[in-house]
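All protein chains of the complex are present and in place, except for one that has been dropped.
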Amino acid sequence: MSVGKSIKRVDAFDKVTGRAQYTADLCDERALIAKVLPSTIAHGRVKSMDTSEAEKVKGVVKVITCFEVPQVPFPTAGHPWTTDPEHQDIADRLLLNEHVRYYGDEIALVIAEDEISAKQALDKIMVEYEEYPHVLDPLESMKPGAPLIHEEISPNNVLASSSSRVGNYEEAIKEEGLTKVEGWYHLPTVQHAHLEPNVCYAYMEKERVVVVTSTQIPHIVRRVVGQANCLPWGDVRIVKPYIGGGFGNKQDALWEPLCAFASRSVGGRLVMIDTTREETFVNNRVRHSMHAHLTSWLRPDGSLVARKLKLYSDQGAYASHGHSVTAKAMGSVNQIYPCDNFEADSYTVYTNKQVGGAMRAYGMPQATFFTEAHTEDICQKMNLDPLEFRRKNSMPEGYVDDFSKNVNYYDTYNQLMDKAIEMTDYEEKRKLYAQPQTGPVRRGIGMSLFWYNTGVWPISIETSACRMVLNQDGSIQLQLGETEIGQGADTAFSQMAASAVGIPVEDVNIVSTQDTDVTPFGLGAYASRQTYVAGFSINQTGTLLKERILQNAHRYVRMPVELLDLVNGKIVRKSDGKELMSLCDLALNVLYCHEQGNHITAESTYQVKSNAYSFGVSVAEVEIDIPLCKVEILDICNVHDAGNLINPQTAEAQVHGGMSMSIGYGLYEQLLYDEETGRVLNDNLLDYKLSTSMDHPDMKVAFIENTEPTSPFGTRALGEPPACSPAVAIRNAILQATGVPFNTLPITPQRLYEGFAEAGLLESDFETNSRREHYDRTRDELNHKSQETA
Amino acid sequence: MKYDIKKLYEAGSLDEAISLLEEHPEAKIIAGGSDILISVRAGELAGCTLVSIYGLDDLRGVTLETDGTIRIGSLTSFSNIARNEIINKYIPYLGEAAGSVGGPQVRNIGTIGGNTCNGVTSADTASTLLALDAILEVKGKDGYRSIPIKDWYIKSKLVDLKPTEVQTSILIPKESYEGYFGNYYKYSMRHAMDIATCGCSVNVKLSADKKTVEDVRIAYGVAGPVPLRATTAEAAVKGRAVDLDMLELFSEKVKDDINPRTSWRASKEFRTHLMTELARRCLTESIRRSGGIFQ
Partner (left out) sequence: MSDIQYKEITFTVNGKERSVMIDVRSSLLEVLRNKLHLHSVKKGCEVGECGACTVLIDGEPFDSCIYLAVWAEGKDILTVEGLMGADGSISDIQQAFIDEAAVQCGFCTPGLIMTSYSILADGKRYTRDELRQKLAGNMCRCTGYHNIINAVENIMLKRIEEAEVKDS
């Protein structure tokens, strides 16, 4: 069995040698270059555009304006399609937009022989706008009289809303002796910042258009390119090579529809859209900014009686994934801490900002933050032990969810917390840091649970198709529509296929590239679905292939198929394991057999109608230099229950990456806006504070491997979950250290300054006394060091 | 990736660079490119003419002159300054400042000359050079000029360098560093690859018994449109004993000199708070490095 082993990534050699080909590496250097003209207003209409000077620039092939594209709105979200019009993604976007809805919105396209000519031409396009007021906050955008962003879709800018009602909130809160705790929590707009900027190129073969692109979802992109270009979907071919990270940004049709249109506009010539880092920030997708108001009613013993949530999500200018993200965030609150009386309303609201889409953990980083920050706010107000609160109120073993039918099969949260406590000395440190701290430098430790699920069933369809082709030497080609985006999917698929078929993993050749002309249908990388969902189709197809192999073996070994097995690439007798024939010999003989030559292959589709919980916990220990307004993470730990691990080493690596992203969410990252113009101020890696190797410490990771009963490989979601809880564990650690609750992310030095100033920690009397005490305490140490220097 | 450059001239010698600048007064000097190329790409300098002085190896390196002056060639990279023996022996805090710029790759290409010619307040080496009373040497067709750094900065992004002149060296006179110990603190949002929210450079000279502040110099980046000295604070503590009251006075007095502004990167109030805190910390650290005795 190769499943469960830390084999080396199947793509690692190609990636360390520079041999791995990404989209830009594959594009012929003679490609025409297309560049978009971004709007210089956040909201309004393009009244007219003069492209005559731009067209005169040497090297310019064609200029396309927003007045020349099909007036057929299309959806972009990387969701599985549905034939039910009621549940289809909202189509609110054109290839180029005359109604400008954010600063940087794409209003024209220049196609030129080289990048410099294209840029020079962009500078020469004269645009006349009719400017409208813009709105940058969902709460403002919902107010009557706010400028309407999509008047044809929504009369009040609310893209969609939904509610959840469990029990009876109003009745429940009448119970005597309850304590009410409420708070607002604010989450920033952040971006995926994958290292490879978005890039694609398109050309035509016969009457069809081919787009090679850095995407997570080739089959979905094929559909959207067809919809946007008014083409039959079969007239579109999408090829996905290696991609330099996606994290959900590339779970959307981004530039592909426009690139296909550009190529078709110049006779099918090769056209590349190779975006800049700035465009990657401004014109793609972001994680939704949210405002959440959470109210909880508790008995003195800390048991939850009733809860109410109001959630406002900033969709930005176009629908993309829209309310799905917000609805998932809303739903999670009553999963992590099931409460008998729960009332929630959520709104996804258009604003004149970057478009909210999918980003690693799809609403959960936001929801985990407000849920678990609120947990500690409750405990602070009621003087409860947060660990006890979590043990008492978190989802218990045996819990069944009405909607997804998910079951919590184990006492997972307690197991996870126990492990994390052991790894971080949480309880001792919690006690130690609870002692009064008076100096300028203080410490704290904090915790957070998270809740996740696996894939999108039952909200959407979950299918995966798999093809296996046996080669003459007993090895196989493995093909799936599910994509490698850096997470290690190809390696996990290879391991599962080897186990399902009964061959060594070295004999599995995974075809990493998806080409919608030849790759079986699959939906791609999102919702941490692939290992779980593809596991079913790999298992089913592997079983099918093995049956066919054994049926063919029957001709040579003359034993009934039911007495045969395929183990580690050998045909064996089940009863005693005796090796009868190698798969290599069998494959060669069967393929070239004079009497009955046969190419052994298998292909099947599996529709998954189950889902699986995936849980975890974070603990963070911090040191705060109060006068310097700086946080240092001393220790950080994640423990996950992702079921049985397919590859423990790559699983751990996934967790590192998610934790790093969440540390950034907690302390560093946010897109900032100029209120006046709506322009993004920090659309580059200097001002958008992506963590460097110096910005966080080593990370501790552990797993509890409770087998997932619904999965053929006992596994469940892991790709996104690590990005849920570290940020709020850090926030809770800062709360313990300083007593100051920071309810807006990221907790930057500026916010620490404001929070500490408001709490009186920087007041001169207090500060002077604290400093005098500190100076008295440290003087000897200073002099000692000083003497050493001298 | 190509840059929208109208014409590129590569100077083979300093004099050739100067004549090229005389011939093409609209041209910009490119030394390492970490500022200029970014401006070309961003469009601010798109279509410009450049005179490259990258090849002028005579302008690289650090030397100790016979009178004790430390001469730093303007094209010396930040990495070379950070690991230079002369710098580390006499003015290690300039090495600290150079070592805090961006990341390793940027420090390999970025030059100290560029860091002072761009006239940017956040430039990491600029505050330390200001705190060292450095002298900038420039050459034009009429020969060399020396400009004390306090007169170098005219306003944000404008320095006392004519379009036809090249900065050749940065000089640190012996009296500026002999007997002084210092340090540079870069306050930024990340630990690397960042610009300073506030930079603070302090150096101090103590009395022989290490108990009194004989002289102190403090300069800030981002405390105003150009790097600036906090002379009121300096004057207030000269001759004072090394104790907490002196440190408090020093940090309080810098408020009279600094004038940071609110931007989306940080508020004036926060920067002011930081600058007072850093004054105290950097002076404490400088005294410690001087072998000072805290009372």
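As written, the chains take the letters A and B, and residue 1 is the first residue of each chain.
In this section, contacts are C-beta pairs under 8 Å (C-beta built on N, C-alpha and C of every residue); 3 or more make two chains touch, one makes a residue touch a chain.
Just so it is clear, the structure is predicted and the values come from calculations on it, not from any experiment.
Q: Let's see if you follow the contact definition: name the visible chains touching the chain that is missing.
A: Per the contact definition above, the missing chain touches A, B.
Q: Taking the full complex into account, find the residue in A:Lys62, A:His150 or A:His696 that is in contact with the omitted chain.
A: Only one of A:Lys62, A:His150 or A:His696 touches the chain omitted from view, namely A:His696.
Q: For the full complex, which residue in A:Thr76, A:Ser117, A:Thr189 or A:Ser499 touches the chain that was left out?
A: A:Ser117
Q: Looking at A:Lys35, A:His194, A:Arg430 or A:Arg443, which residue reaches the missing chain?
A: Touches the omitted chain: A:His194.
Q: Of the residues A:Ala420, A:Ile485, A:Val619 or A:Ala642, which one touches the chain left out of the display?
A: Touching the chain that is not displayed is residue A:Ile485.
Q: Among B:Pro25, B:Gly43 or B:Pro104, which one is in touch with the chain left out?
A: Reading the full complex, the residue touching the unseen chain is B:Pro104.
Q: Which positions on chain B touch the chain that was left off?
A: With respect to the unshown chain, the touching residues of chain B are 1-8, 10, 30, 33-34, 37-38, 41, 52, 54-55, 79, 102-106, 108-109, 191-193.
Q: Name every residue on chain A in touch with the hidden partner chain.
A: Touch set of chain A with respect to the missing chain: 6, 8-9, 11-22, 24-25, 29, 57-59, 116-117, 120, 192-197, 242-247, 274, 276-277, 485-488, 649-650, 652-654, 656-657, 659-661, 663, 684-686, 690-694, 696, 698-699.
We adopt the following convention: only the chains that are shown with their structure count from here on.
Q: Indicate the whole-number Å distance between the mean C-alpha point of chain A and the mean C-alpha point of chain B.
A: 42
Q: Across the complex, what residues on chain A touch chain B?
A: 114-116, 119-120, 123, 627-629, 668, 672, 674, 681-682, 685-687, 689, 691-695, 748-750, 753-754, 757, 762, 768, 771-772, 775, 779, 782-783, 785-787, 789-790
Q: In the complex formed with chain A, which residues of chain B make contact?
A: It comes out as residues 1-4, 43, 46-47, 103, 187, 189-195, 197, 210, 244, 247-248, 264-267, 269-270, 273-274, 277, 281, 284, 287-294.
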